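Here is chain A:
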Amino acid sequence: MDFQAIADHLSVAQVPGLLSVELPRSPDKETKDKGRSGLPYLCVEPSRIVEFLTFCRDDDALGFEVLVDLTASDPSADDENLWILIQLLSVRHRQRLGIKCLLPKSALSMPSSTKVYRAAQWHERECMEMYGVTFEDHPDPRNMLLPDDWVGYPMRKDYEFPKEYHGISCE
Partner candidate 1 sequence: MLALMQNGGGALAQTPNEGTNFLHELLLWLPLPEWIPGWALILGAVGAGVGILVGLVSLIALWSVWMERKVSGHMQCRNGPMYAGGWHGWAQTIADGIKLFQKEDMIPIGADRALFVLSPAIVLASIFGALAALPLSYDWYFARMDLGIFTILAIGSTTTIGVIMAGWASNSKWSLYGAMREAAQVVAYEIPLGIALMVPLITLGTFSLLDASALQSGFFGMGWAIFQNPLCLPAFIIFWIAALAETKRAPFDLPEAESELVAGFLTEFSGIRWSFFFMEEYAAMFLMSAVGAVFFFGGFESPATYALRSAGMEGTIVFSLVCFVTLVLKAFTGVFLMMWLRWTLPRVRIDQVMTMGYKYLTPLALICVLGAAIWEAILHVVLN
Partner candidate 2 sequence: MTSPPQAEHKPSIRPADEARTLPSGEREFFMDVATSDLEVNMGPQHPATHGVMRVLLRTDGELVTGAQPHLGYLHRCAEKIGESVEWLQYLPYTDRYDYLSAMNNNLSYSLAVEALMPELEIPRRGTMIRMICAELNRIASHLVAFGTYGLDIGAFTPFFYAFREREWIQALFEKICGARLTYSYIRIGGVFNDTPPGWLQEVADFCDVFEEKWQEYYDLLIENHIFVQRTANVGVISEEMAYDFGLTGPMLRGSGVDFDLRRDMPYLEYGEAHDAGAFKVPIGTGEKGTVGDCWDRTQVRMVEMMESLGLVRWCLEQIEPGPVIGDVPRVIKVPPGEAYVGIENPRGELGHYMHSDGGKIATRCRVRAPSFVNLAVLEDLMPGTLLADSVAIIGSTDIVIGETDR
């Protein structure tokens, strides 16, 4: 199935949490929209992500067995949302699916996908330390790459680089 067919299938099935379908679009001068090249993706409600992913995994027509990637993105310091980006892959049907969840920076918390895909576990740990997103019910919420006593969330756009770390000057 191509992306449009997947999106239609999901709408018809009335999957919980599906908000909108974002396709690449060309620039529009009148509305000063810069357009968007690249790949299409689905917008999903963060709180329903577990049900959504479970459906994607278990539905025969979709069959997304593999969670390829789960990460976050901070589009800009002014943006009020943080994006959670999920890439799914179906080995059976040779298809991919991009999912985006908008998470308000004021409440950075969403359910953990680890129960659906074990692969999400380490990705979520990385997200937690880098962006400060809390994944509820995560089985092992320790830091993945950073030291355990690291202050701040380095991948956020408003992150300020520390002046010193344990007596080591960073300037």
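Assume contacts are C-beta pairs under 8 Å (C-beta built on N, C-alpha and C of every residue); 3 or more make two chains touch, one makes a residue touch a chain; residues count from 1.
On how the list was made: all candidates are chains of the complex that A comes from, given by their letters.
Since we're looking at a predicted model, the values are computed, not measured.
Picking from 1 or 2, the partner of chain A by touch in this complex is candidate 2. Within the complex formed with candidate 2, the chain A residues making contact are 24, 27, 34-39, 41, 65-69, 71, 73-76, 85, 87, 89, 91, 94, 96, 98, 117-119, 121-123, 130, 143-149, 154-155, 166.
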